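All remarks here apply to the structure that follows.
With one protein chain held back, the other chains of the complex are shown just where they sit.
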Amino acid sequence: MTMVERIKKRSAKAGLPPGTLVHIGAKKVGESRIRILDYDESSVRESKKASLSECMPFRDTASVTWIDIEGLQNIQLLEGLGSCYGLHPLILEDILNTDQRPKSDDMESYIYVVLKMLDFDPRSLEIVSEQVSLVFGRNYVISLQEGREGDLFEPLRERIRGNKGRIRKLGPDYLAYALLDTIIDHYFVILEKFAERIEALEEELVSDPRSETLHQIHRLKREMIFLRKSAWPLREVVSVLEKSESDLIRPATKIFLRDIYDHAIHIIDSIETYREMLSSMLDIYLSSVSNRMNQVMKVLTIIATIFMPLTFLAGIYGMNFKYMPEIGWRWGYPLLLLIMFGVAGVMVYFFKKKNWL
Amino acid sequence: MTMVERIKKRSAKAGLPPGTLVHIGAKKVGESRIRILDYDESSVRESKKASLSECMPFRDTASVTWIDIEGLQNIQLLEGLGSCYGLHPLILEDILNTDQRPKSDDMESYIYVVLKMLDFDPRSLEIVSEQVSLVFGRNYVISLQEGREGDLFEPLRERIRGNKGRIRKLGPDYLAYALLDTIIDHYFVILEKFAERIEALEEELVSDPRSETLHQIHRLKREMIFLRKSAWPLREVVSVLEKSESDLIRPATKIFLRDIYDHAIHIIDSIETYREMLSSMLDIYLSSVSNRMNQVMKVLTIIATIFMPLTFLAGIYGMNFKYMPEIGWRWGYPLLLLIMFGVAGVMVYFFKKKNWL
Amino acid sequence: MTMVERIKKRSAKAGLPPGTLVHIGAKKVGESRIRILDYDESSVRESKKASLSECMPFRDTASVTWIDIEGLQNIQLLEGLGSCYGLHPLILEDILNTDQRPKSDDMESYIYVVLKMLDFDPRSLEIVSEQVSLVFGRNYVISLQEGREGDLFEPLRERIRGNKGRIRKLGPDYLAYALLDTIIDHYFVILEKFAERIEALEEELVSDPRSETLHQIHRLKREMIFLRKSAWPLREVVSVLEKSESDLIRPATKIFLRDIYDHAIHIIDSIETYREMLSSMLDIYLSSVSNRMNQVMKVLTIIATIFMPLTFLAGIYGMNFKYMPEIGWRWGYPLLLLIMFGVAGVMVYFFKKKNWL
Amino acid sequence: MTMVERIKKRSAKAGLPPGTLVHIGAKKVGESRIRILDYDESSVRESKKASLSECMPFRDTASVTWIDIEGLQNIQLLEGLGSCYGLHPLILEDILNTDQRPKSDDMESYIYVVLKMLDFDPRSLEIVSEQVSLVFGRNYVISLQEGREGDLFEPLRERIRGNKGRIRKLGPDYLAYALLDTIIDHYFVILEKFAERIEALEEELVSDPRSETLHQIHRLKREMIFLRKSAWPLREVVSVLEKSESDLIRPATKIFLRDIYDHAIHIIDSIETYREMLSSMLDIYLSSVSNRMNQVMKVLTIIATIFMPLTFLAGIYGMNFKYMPEIGWRWGYPLLLLIMFGVAGVMVYFFKKKNWL
Partner (left out) sequence: MTMVERIKKRSAKAGLPPGTLVHIGAKKVGESRIRILDYDESSVRESKKASLSECMPFRDTASVTWIDIEGLQNIQLLEGLGSCYGLHPLILEDILNTDQRPKSDDMESYIYVVLKMLDFDPRSLEIVSEQVSLVFGRNYVISLQEGREGDLFEPLRERIRGNKGRIRKLGPDYLAYALLDTIIDHYFVILEKFAERIEALEEELVSDPRSETLHQIHRLKREMIFLRKSAWPLREVVSVLEKSESDLIRPATKIFLRDIYDHAIHIIDSIETYREMLSSMLDIYLSSVSNRMNQVMKVLTIIATIFMPLTFLAGIYGMNFKYMPEIGWRWGYPLLLLIMFGVAGVMVYFFKKKNWL
């Protein structure tokens, strides 16, 4: 979805009463799909294509329930979920509004986090972005994805099913952390692609700068602006969670949050570094163009400066005046050729001295 | 109204005692129009062309009174309103001074908010801006518009009349919020127009950059500077309200204010993003111009470098010296033509190697 | 006084002991002039050319005394005033040092404010600046002007004499506020002139950019740097007063100070906006110059590319070889002319295709 | 390791559960080498190629134990160490992740610091960077180096062995400080190399700016961006330690930490200064290129402007019209030569006046 499409959808909502549920994203998957994964230390129950009514019973169990919804076009589903878990209408509105700036809100009985899940589409060589909302409370995590096919969470599900690591021993805050960690860690994959493209461009810049190079730099700059817009707020999102006084986040989890806080800072740092490198590359490109123009001009000037006086001399003796004594001289022609060589020699010497040759 | 007109009006006030009521805006509508909408959960009363005296009785009722004034040229009206609702002279001055920077002031018994309502004029393709002041107290909201015909509040009025949503159940702080939300949400419509124009320009930039493109970029930059000046202070305006300790703003309303705070941040973010894109486009434009100049120079240099030596050679054999042995040679002419082809060939080879062809 | 003159005066003081009274400004008016205006709610006394001894008796009266001094060359006068009102030597030094950065100091028994009064000289079309110091205590305000002829305070005096507005009812803090308001409001007049000049330049930039335009932009930029240096500290000056805990400033006056704080912010905002516009204009100017150079180059290249081959062809048949069969052909000349037309036509077609014509 | 390699390794970890120990750095030395240096005021014990089991007994002694590990590829070693000293899994992960942003974490029973040790490779003339992690507790310091051959700590070891200075009298916090001091002090060596290269480039820029100069500036800029990324966080790293309320850092050590805090600020300051100088140099380079192009153009223009009219005149009298009276004049030829001199003279005068010669 291009920038204009996104904001067009967004502006379509202007004037509607607050809390109106309108899905502004592209309808990506045919239908909203619900997956439920309910687990505690000893057992796991999974339902891959659940319905809303299946979610209800888990509300009051002690086990951790992870409800993962892919595709937001089913507004009834969201309303049902909202009333079941007591979500504020504005939160539901934010979930549907897929042009949301990353942020986290502490709503007392639950915490709401929204951010962008970025992936690199190997076919179009473009970054694809999908909005993910997380809502977690005392015994549940609800993750809502905009609905691009596939997600990054499969390894995590595997860890839960296989009881690998500490995840089954810890609460929904740790699961929410693990989801955030998965998403934010994937930014490094995107950054790697950028780093590769920047290095390639840089070599091209030194060896053979072309007009296409310029457009490549411009394209990278644009994507970087977009990436930055997604990544900058991450720092605050995680920081708010880490410093939260809500008892939904256990102290042990905060050490992990501090870790992804460091990752967020690292990502932002790298983006800024790349931005600077791109700026510097644009400067170099401009200088190279000027330099090459200089070369072109020198060639032209050398040629003109050598041949214009010679052509003039030849023109002189091409005149038809009756009384031109040199014309009749026996050695006139060889002498003139000598003089012409002399003039050309002086010019070449002059250019050598000026360091143009 | 252009920038100069606006500031001219503003500077006309310099030297007058503080609290002097002078309307500096353009007189937009013939007369100030007052609309009163008084409502509580069970009933609504509306008066579309009310007079000042009609406002008075509502001052002490328990219902919420929304007094909407369009057009500020009637200074008596404002003074009457001011004394009826106990507004400070400086607030009245600020309302009339339509070159006001967006801000919000907590005056204890009422809260004053001033900001710009932006709209996109479909005829002139320009942003039109109108200053809106909001004053709200325990049981009333006064909204004062500079007076451009039409406003954005009609859907809101409709919601009140039809008792849609929660608006009739809540107090004047919620109404003030709803007004702010309407205005700020409309900024997204403006942003959409910008996004469209930037995308169009960007395509033009890649396919066919012209001198007109440059002026378009400049024009967009200027409008962006203006838009930014209107939008930046919004963040603070809403933040002040949200963090206010005044009991005029109920806690439930603060959650809504936090929502428009997020919108304000989003708008500012987008503006900054567009600004960067425009800067980047200007760089690209400049580089393209340099690039094309380079192309032009190369053509000139190639032509000159090929034909100058040839013309010189032709000039040599156009000379009239008596003793020029080559002139008399049987194969002199074809030989010279061959040499000329040779010289031209060497030049073309040289340009091929230099990658100019 | 140019920048160098000002700082020369300033550096002349280096090495002198602190508190040494040296007047570094230009001696602008022949002599220091003292005006006294003493008023309370019921009466006004005015003395237009007072001496120092006339100031003394007012020190202990309950009425508000405004001592206005124009011209700082009389150091004895300042020392007398200083000892009469108990001013710290460093404050006296600051008053005399007319290259002072705007600031406000709370000295407990009085408050000291220094700032620049700007005016626009209609003859030289330049901004003229004059340093104004204000000292106000429990029952007096002393204003000290550097001494340019005339000031902006006449309307204020008129208001006091005529008992207009609330000024006679309020204390010296309100008078000090009124003086600040007068000075700061006049910045808008200066900004208006800037806005006019920027708009004029902008039109020129689009219609007919010349080398003079560049120098105009540069000149405006320089003046803007100067204006900004005067205006930026205003924000802090007023903010310090507004947040002061001194009991010399009554709470009622603080509402007024908040008003001029808003003005100061507005002025700074406008200056930043103009700065950005000037930067953007410089970019456009540079691009325009490049664009026009491109035009010039195209003309040159077109001409050279058409006529160089033709001239070469003409040169060929101007050669004097004995054996040139074409020379003797009956239709040789018209044929060559045809070929020449052909070559020129091909060139023109090529330029059309390249979009250069 | 280039930027891309580093981030590739980093992104390879995306999706793995937190706390997974993966060494992402290049395997630099064949095997991890452990050195133990255990000392108190009276005695030193050293073991240059220790095994993990040798570390254990020192855990509970009162003496200070410095365990220095070079090479991180032995994950079992790290896990052993981690469980012996009770290190958090995330800390172990950070140690292995050699693309870490410099930071310091207070983990209550120990403090973790990670930063870059920079060195200048005399062969490749490049900066080489190695990540160093420090963990220190009540009676131990563990330093973990990425594993480039050699380190900067030998003089420090010498000081411990020889009981020079105060190091043997103080605790592990002082040893950690000494390690940090050694690493950060070495940044000045790097800065010196930069300063030398910048000065050399600057001279080249003034005397003989070439296209190579441009690439040198670009290369320095890139290295500076990298250096800055390593150095900026140092300020915070040290500041966190200095302001720490942990009782692992004694007050006497804090004075020393304040000292390296000053060094960090100094390094950052210098880097910013160099960055500005490089920017300024790029501007100068661009201006020089423009200037030289101007020179080239002037030469071309002078030559063309002098010889084109002359060649035209010669062309006139090279025409073969039957009726050209000048052709037959006795003094036609010398007269024309005179006229030609005159034209050339006028042109030269014109260029002199335009200051082009």
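We just call them A, B, C and D in the order they show up, numbering each chain from 1.
In the analysis below, a residue touches a chain if its C-beta (ideal position, glycine included) is under 8 Å from a C-beta of that chain, and two chains touch if they have at least 3 such contacts.
Note that the structure is a prediction, hence the values are computed from the model and not measured.
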Of D:Val114, D:Val135 or D:Leu152, the one touching the omitted chain in the full complex: D:Leu152
Contact residue for the chain not shown (choose from D:Val22, D:Ile255 or D:Leu357): D:Ile255
Footprint left on chain C by the chain that the document does not show: 2-4, 7-8, 10-11, 13-19, 88, 90, 93-94, 99-101, 103, 105, 208, 211, 214-215, 218, 221-222, 225-226, 229, 282, 285-286, 289-290, 292-293, 296-297, 299-300, 303-304, 307-308, 310-311, 314-315, 317-320, 324, 326-333, 336
Absent chain, residues of chain D that touch it: 152, 155, 159, 164-167, 178, 181-182, 185-186, 188-189, 191-192, 195-196, 199, 206, 255-256, 258-259, 262, 265-266, 269-270, 273, 276-277, 280, 283-284, 286-288, 290-291, 293-294, 297-298, 300-301, 304-305, 308-309, 311-312, 315-316, 318-324, 355-356
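Here, only the chains that are shown with their structure count from here on.
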Distance between chain centroids, defined by C-alpha means - chain A, chain D (Å): 26
Sites on chain D at which at least two other chains make contact: 318
Arrangement of touching chains [line / ring / star / complete / other]: line
